[in-house]
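For this depiction, one protein chain was excluded, whereas all remaining protein chains were kept in their positions.
As written, the chains take the letters A, B and C, and residue 1 is the first residue of each chain.
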Amino acid sequence: MQSPELFWAMRILLPLFLGAVVTYVIGKIISRIKGDRAGGVVAAVIALVVTVAAYILCFTYPGAASAGAESGIAWLGSLKPDALSLLMAKIMFPLVILVAIYSLGYMKDDSGTDKYYALMLIMAGGMMGVVGAGDIISLYVFFEILSISSYCLVSFRKESWEPIEAGFKYVIINALGSTVAIFGLSLLYIYSGSVSMAEIAAHISGLPDLPVLAALALITGGFGVKAAMVPLHSWLPDAHSAAPSGISALLSGIVIQVGFFALLRLILGVFPLQMQMVGTILIILAAVTTTYGNFIAIAQKDIKRMLAYSSVAQMGYIILGFGVGFYFHSADGFTGGLFHIETHAFMKALAFLSVGCIIEKTGTRRIADLKGVGRVMPATAVAFTIAALGLAGIPAFSGFMSKLMIYKCGFQAGTALGVVLSSIAILNSIISLGYYMPAIHTLFSPAGEAAAKVKGTVSPAILLPIVIMVLITLVLGWHPDLGLGPVNAAVLEILNIIGG
Amino acid sequence: MLIYVLLALMALSAILVIFCRDLLYAVISLGTLSVFTSILFYILGSPFASIMELSIGAGLITILFMATISLVEQPRVGHAKYSGRSSISFFALAAVVATTIWVALSLAEGVPGPAAAASAAALPEVLWGIRLLDVMGLSVVIFTASIGIGVLFRTEGGK
Amino acid sequence: MNLAVNWVWMLTAIVVIAGLGIFCIVTRRNMFRMLMGFTMLTKAVTLAFVTGGTLWGQPGLGQTLAIIVIVIEAAVTAVGLSMIVNIYRHYGAVNTNQIKRLRG
Partner (left out) sequence: MKYSLIPLLIFVIPLLASLVCMALKKRPRWSQEIALVTCLATAALSLALVPEVLRHGSAGIDLAWIKSFGFNFSLLVDALGSFTIVTITVLMAIDIIYARQYMTPEEAGSSFYGWTLMFMAAMVGAVAATQLIQFYFLWELMLIPSTALIVYWGSGKRPQATGFKYFVITHIGAALILIAILWIITVTGESNIYALAGALAHLPASTLTVLAVLFTIGFAVKMAIFPAHVWLPDAHSEAPLPVSVMLSAIMMNMGIYGLIRFLFTLFPAGVANSLGLALMIFALISQWYGGLQALNHTEMKRVAAYSTISQMGYVLFGIASLSMLGLKGSIFHMLNHGTAKALLFMSIGSVIHSTGATHLDKVGGLAKKMPWTALCCSVAALALAGAPPLGAFQSEWIIFAGGFSSPYTVLAIIAVCASVLTAFYVLRLVMRVFFGHERNECGDINEVHEAPPAMLASMFALSLLSLAVGIYPDFFHRWIEVALQTFGLF
């Protein structure tokens, strides 16, 4: 029987990284011979084939039965994939595939798209490495692969000032974050003499409090930067609004969640004793993050920045689910958090993709200038509306179901704190209407200048991912059981680890 | 004893990196920091890490910095800006150093003594054996960085 | 290996250099200086790994970890520097307070 480690290395990581090399090389050759655009198309097709193949392969996961099976290969010991990793893979692959299809239409006028798709595959591989890593060094290496590729993707359109400036901000703050995190991890190594999470966890109970807390603080702070917890979020609005829309969708939909996932993995793997305390910290951070993100989003005039701040707020919901889960040992909290990762990935990606399409046609990102666009681009505007209502947690869209779980877990804790938290979360979803509604309103108001500029139809490569994501959002909103299978498996895994 | 001297020199060059006015001197301080680190590595019995630190940290990175600075920096720009703030900066720095030393001393409680019996695996075994995945990861990192730099310096007209 | 070292001072140096690195990133406004701060922080991390390796009698592992960190440091620095070059082409300046158009 195949062990999970071998499975992860051979069927997930290898195709992605090897595929990135192949994509880059063949894309480069074709673009030398046939020109840039043909090279981009070929690279996109190869990238699509690779991701689809890896996605299909990821359904051959040997399952919990094989969890004990040894691969017999020493260096695979630094991977430790489980149901949680598989859940992230099942969220990430469809997203990357849809974004790749979208980019086929969206990036067709850019140069160097062979590199774009190669970097996208590397980013996917980095994410899968982070979620599958079982020791701190592999976690760090893959985290850096993810980071470096996303730095370059954010400033991909280097011809204008914004992506490049946002890119530098992104580089410096995230490099600081991940280095602080690895500094915390290196302290753990000094104190425990091991890099494997399981061995560190075995050592940690014998250590004095202060080094452990210092390491925990450094790690939380470090990965908190990537997860965009307030007050470490300041890079996010710039980077997510400056990136090409497909990349914004990936960044908001899955990359920041992977940043949080790294923290989650370490809390589960290394700090089981500190869980209660971590829960408290996460709850406070989450409440602040959600509220702050929502209020600042209201003040935004740029639609992509608005969505970026909304990502900050939604991250708060996810963290709230996990914080409540850790604090109260509540399975519902984990289900809510993980399910919100899943639904939010598609809703936020949908919002960014449809907004990207609108921006491409109108050439403006100011919300006030987008008057009447909904009347000339009805399909895209309706898609944005669905995404926005879903993000606001209105029933009939998937966001409601996951937020419902998060609201419920607070009440389920049965304490005043839980009730207050859930009420904050519910009220926040109303505050979020304060910026989604004006945006929708502007899109559907009588036509303005921008609407007059719109010419031609949206290309099918752009429309197809949008339609698929709309369907996912609606179907999960009416029948969440369809998306809950992997989530429940992952929650079982977490409960196994924390023994709840 | 040499180790303490090295540690002090490292701290000193780190401070120089922060406060030295001319960027080029700052880069040289950074290189010096790397050199001291690499000597320290050697003394601590890590020759390979020492060589890597010397060649990449003191060599490659310093050259990269130098090249970029000479490409970018106009001399005598922005010097006046910092002079007004420097005393505040030094106080802040003193506070930071004091705090970190205090933290470090409190951290020291749980540090294990040096291992008596070192059942050490040699570096190549570790590097190409149990850490092979990370080494592959490193090759991906280098590949990514080179593509990324290619993206940032591509000359073809884009959108 | 029995080195006559007080490990407490070793650890102190690590934390101090890391602290200086973070201080440098947070307070300096020159982009090069920020990247140098990042490099210093990474030095502290490598030193920590090598120290850990020596302490636990695992020089192989400690060195490997240090090498990994060094290579990643070089890659990130290279990407950061090429961003600085691009920024300079846009603005003719490398101080963040001179180019700050984006609002946090």
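Criterion: contacts are C-beta pairs under 8 Å (C-beta built on N, C-alpha and C of every residue); 3 or more make two chains touch, one makes a residue touch a chain.
Quick caveat: nothing in here was measured; it's all calculated off a predicted structure.
Touch, as defined at the top, links the missing chain to these shown chains in the whole complex: A. Here the missing chain is touched by one residue of A:56, A:74 or A:419, and it is A:419.
When the omitted chain is restored, the residue from A:389, A:451 or A:490 that touches it is A:389.
Taking the complete complex into account, A:479 is the one of A:301, A:366 or A:479 that touches the chain left out. Per the touch definition above, the residue from A:433, A:451, A:472 or A:490 contacting the chain not shown is A:433. Contact between subunit A and the absent chain runs through residues 335, 389, 394-396, 400-401, 404-405, 407-408, 411-412, 414, 419, 422-423, 426-427, 429-430, 433-434, 437-438, 440-441, 444-445, 479-481, 484, 488.
Keep this in mind: only the chains that are shown with their structure count from here on.
Our note on geometry: subunit A versus subunit C, Cα centroid distance of 27 Å, whole angstroms. Averaging Cα coordinates per chain places subunit B and subunit C 5 Å apart. Spacing of subunit A relative to subunit B, judged by their CA centroids, is 31 angstrom. Contact with two or more other chains is made by residues 103, 107, 111-112, 115, 131, 134, 137-138, 141, 144-145, 148, 152 of subunit B.
The set of subunit A residues that touch two or more partner chains comprises 137, 141, 144, 148, 151-152, 155, 158, 187, 190, 193.
The touching residues of subunit C, when paired with subunit B in their complex, are 1-3, 5, 7-21, 23-24, 27-30, 32-33, 35-37, 39-40, 43, 46-47, 50-51, 53-64, 66-68, 70-79, 81-86, 88, 93-95, 98. Considering their complex, residues 3-4, 7, 10-11, 14-15, 17-18, 23, 26-27, 30, 33-34, 37, 40-41, 43-46, 48-49, 52-53, 56-57, 60-61, 64-65, 68-69, 71-73, 77-78, 81, 89, 92-93, 96-97, 99-101, 103-105, 107-108, 111-123, 125-127, 131, 134-135, 137-138, 141-142, 144-145, 148-149, 152-153 of subunit B touch subunit C. If you check the complex, the residues on subunit B that touch subunit A are 103, 106-107, 109-112, 115, 129-134, 136-138, 140-141, 143-145, 147-148, 150-152, 154, 156-159.
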